[in-house]
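To keep things clear, I will list the structure first and then write my remarks on it.
Only a single protein chain was left out; the remaining protein chains are all shown in position.
Naming follows writing order (A, B and C), and every chain is counted from residue 1.
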Amino acid sequence: MAKIGIVGGTGYTGVELLRLLANHPKAEVAVITSRAEAGRPVSDIYPNLRGHIDLAFTEPDAQQLKACDLVFFATPNGTAMKMVPELLASGTRVIDLAADFRIKDIAVWEQWYGMAHACPDLVAEAIYGMPELNREVIQAAQLVANPGCYPTAVTLGFLPLIEAGLASLDNLVADCKSGVSGAGRGASVGMLMGETGESFKAYGVPGHRHLPEISQNLSVIKREPVDLTFVPHLLPMIRGIHATLYANVDGDVDLQSLYEARFENERFVDVLPAGSHPETRSVRGVNTCRIAIHRPQNKNIVVVLSVIDNLVKGAAGQAVQNMNLMLGFDEADGLREVALLP
Amino acid sequence: MAKIGIVGGTGYTGVELLRLLANHPKAEVAVITSRAEAGRPVSDIYPNLRGHIDLAFTEPDAQQLKACDLVFFATPNGTAMKMVPELLASGTRVIDLAADFRIKDIAVWEQWYGMAHACPDLVAEAIYGMPELNREVIQAAQLVANPGCYPTAVTLGFLPLIEAGLASLDNLVADCKSGVSGAGRGASVGMLMGETGESFKAYGVPGHRHLPEISQNLSVIKREPVDLTFVPHLLPMIRGIHATLYANVDGDVDLQSLYEARFENERFVDVLPAGSHPETRSVRGVNTCRIAIHRPQNKNIVVVLSVIDNLVKGAAGQAVQNMNLMLGFDEADGLREVALLP
Amino acid sequence: MAKIGIVGGTGYTGVELLRLLANHPKAEVAVITSRAEAGRPVSDIYPNLRGHIDLAFTEPDAQQLKACDLVFFATPNGTAMKMVPELLASGTRVIDLAADFRIKDIAVWEQWYGMAHACPDLVAEAIYGMPELNREVIQAAQLVANPGCYPTAVTLGFLPLIEAGLASLDNLVADCKSGVSGAGRGASVGMLMGETGESFKAYGVPGHRHLPEISQNLSVIKREPVDLTFVPHLLPMIRGIHATLYANVDGDVDLQSLYEARFENERFVDVLPAGSHPETRSVRGVNTCRIAIHRPQNKNIVVVLSVIDNLVKGAAGQAVQNMNLMLGFDEADGLREVALLP
Partner (left out) sequence: MAKIGIVGGTGYTGVELLRLLANHPKAEVAVITSRAEAGRPVSDIYPNLRGHIDLAFTEPDAQQLKACDLVFFATPNGTAMKMVPELLASGTRVIDLAADFRIKDIAVWEQWYGMAHACPDLVAEAIYGMPELNREVIQAAQLVANPGCYPTAVTLGFLPLIEAGLASLDNLVADCKSGVSGAGRGASVGMLMGETGESFKAYGVPGHRHLPEISQNLSVIKREPVDLTFVPHLLPMIRGIHATLYANVDGDVDLQSLYEARFENERFVDVLPAGSHPETRSVRGVNTCRIAIHRPQNKNIVVVLSVIDNLVKGAAGQAVQNMNLMLGFDEADGLREVALLP
């Protein structure tokens, strides 16, 4: 069994990593750290783990983490970059679920995240952990930047269109909706049930940190700068992202076949039959992205619908998928559950 | 007190009319019909009306309805058109909350609604009941077609942009999200809480009946044909519509001032301060449309956020506003409540 | 118009007071205080009040408050008791929506609320503001302790049974369920939507502060000590309390008539027809308590179902009802809205 460490395990991505790893056939969580909860059993905070994970949180300890084959960082932005260099130096592989290593342009990163980067050179080395784009280099990576939730849903949804050069890049729109778990487990008035229940709103319209990440992804795919309009919204529910994507496409192309061909060998991207409307609940708890493509009234605007569970394919699940690739396991190990519906 | 009739009062728009009219200073519900529930007290089905409305449902009766000053139809599509001619002939004014008189092009209506129209000549006479567009003609109208919920949110949101000739009409997108009450109170598997709770999806992407209504509205404003891409989605909540609107706008225009000026004298349209993100709960139970305008990163795509309560400004509230205009009351009579938040 | 002050207006009971007072025919909010938000327009935090309340929060100022006819305290427990003596001395009447003046036994209060009481003598003078128990003395009161939310639902539900001496007092059980707004608007992990959505739990089973308040109420009614088992639960919704009450009743009594007779002249208590099951939504946003009485299988256990909106009859609405009594207005002024359903 591979020995796994998790730094910062008290948030929603932390508990989700534990849920997925609890039944993983080849990996075992050896250490999970939390300064605030050190000494407390994990199952005390997360009773769903009773009987599955018999660990207590510990203070972060470099020696313990170095003894792991791979360490996940489920920490706030800016934490991993301070600890990762030492771990990599000792040969431990790292997957960061925060944003520290996602943006290649350091100046852009520092602008959006409001701090100086502690190890810019490692940013250059880090592999962006989206297997559908980067499978081979992930397999050999020492450091993987796990993608953001919105960027995962949007990038997979636009990928075949952009790759095939079909979309006009002038008017890409990503109208995205997320459940509240995307905001994490920190205490805040804005995320109280009294504030978010039975209501819906957009947020961050002037600018959201996932915008530069999405732009970077599309630019890498297109091999030229790609910009888009990205509007996130907050759903009165817990899990799930729905990206509704708009692009101008000229001419008479069989988009259904294009998408099916592109994702034919991807085990975690499911192109639905023509005419479908994916529901977020169809991926609740699982690592799948389900996609449908529409061309309403046969006009030039193509509408792509892309759903993921923000905590799984948008965070912990994709991280386990990356771990499987990095450690040479079957890519689906620990990720074979069926979505919980209803 | 004006005598009011309601035909088909068992659905959500029916109960909402009763809620608003219960405290109206100048109008009184004299008759409310329902074939299925004839004889049953209204408050038996809707206990919130206990102590407020002391009426029982009755079989529809032409004489009783003709004795009313004004009759609301809160019936399924295709019902009002069969009864309205007789009522109008007797001098009773009519507001239809369904779609029978909304679309001027009869062929278009028949295509989208799947039936032959029973009185095409009255469609020509009917006034589209959006006071922000048609206040003066509504005041004199005998027959008002009350707007659909999505068309209300979208039309008010685009109105100043289109009117001012600022938006390029090539790429208008209306990405809309509605609570489940928009689907009415009919039994259906798809609207069960077990099917709609904790999930989100688009629906009707290939085509939705509100598309021709929105296009007609924008074309009337622009005085030339306007098309758009309209994608409705279903929210896991009961009340509220959020329209996220995208348009290409060239040049450096002060959109905030444009919107504030356009709606300055409108009591039911509230333009929020620059930078705002309206929440649907801020209009829960009230007749207000709240709007915010954004131009992310100062690029060409303008984003308008428009929220209404689909049962109030999107249905019964706008109908009462129209009634107030038609009967010479203060436009806000019966519509002065504060939204229920939280 | 009576001049009204509100101390601590940023919480849910504060905004609810503003909502109800905005349309009150005889009272007007003159000052609303908040140290944290001083200077900020009320409608900035609560956009539902835009166009209805044109006030900004101010620092608490004794002179301004003394100039009011009546002041509501919508503050955390322990705040009102420090400011009330000065206000009363100047002739301003006070309604405290917190718990400072609810419990007559100071030792009991200090034990459950964990602090020393600042003005025990005023506790003796204060009137417990439940009009169905204390209408006449409320009319003459200078200081009213507004009841807690659970105590309101439970006391009204048990009232006729206890008053008539029908219930055995050995086994009273109050199994209560509340929406999350009862916990207020403070930031806390436990009340995040991610923590409370789609889940249900009991809390405070070993002891909850509303237990001594309910016991005191029942003891006052019975004129001897009454104890009960009280178990509160948290509902995954925003507004509403449902109390399910169990009592042993011997003999063949017509409980339906008993309840109807007891509340016949109460405008805010509605006894439903035999066989009913009240829904919390039937009182959403309104000051009504709806009650149904059952005796399953004609056995000795009577089941009373009692629902209120915790923010209205359980807080701000009952406070306005008390204000109406204290200032000689019609008891229902400002409280005539119809519940928002659906």
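Assume a residue touches a chain if its C-beta (ideal position, glycine included) is under 8 Å from a C-beta of that chain, and two chains touch if they have at least 3 such contacts.
Just so you know, these numbers come straight off a predicted model, no measurement behind them.
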Task: Residue of A:R102, A:H233, A:R262 or A:R290 in touch with the missing chain, whole complex considered - done: A:R290
Open item on the list: Can you tell me which of C:Q111, C:N171 or C:S257 touches the chain that was removed from the display?
Closed with: C:N171
- [ ] Sort through C:T13, C:T75, C:Q216 or C:T280 and give me the one touching the missing partner chain.
- [x] C:T280
- [ ] Sort through B:P120, B:G197 or B:P296 and give me the one touching the missing partner chain.
- [x] B:G197
Open item on the list: In the complete complex, the non-displayed chain touches which residues of subunit A?
Closed with: 12, 15, 18-19, 22-23, 46-52, 181, 185, 197-198, 238-239, 267, 270, 272, 276, 278-279, 281-286, 288, 290, 336-342
Task: Footprint left on subunit C by the chain that the document does not show - done: 171, 173, 175, 177, 194-195, 197-203, 205-207, 227, 229-231, 233, 235-240, 242, 244, 246, 248, 275, 277-281, 284, 294, 296-297, 299, 301, 303, 305, 307, 342
Task: Positions on subunit B contacted by the hidden chain, ascending - done: 12, 180-181, 183, 185-189, 191-198, 236-238
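Following the convention adopted for this analysis, only the chains that are shown with their structure count from here on.
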Task: Geometric centre distance via CA averages, subunit C-subunit B, whole Å - done: 36
TODO: Round to the nearest whole Å and give the separation of the Cα centres of subunit A and subunit C.
DONE: 45
- [ ] Scan subunit A for residues touching two or more other chains and write them down.
- [x] 194-195, 197-198, 236-238
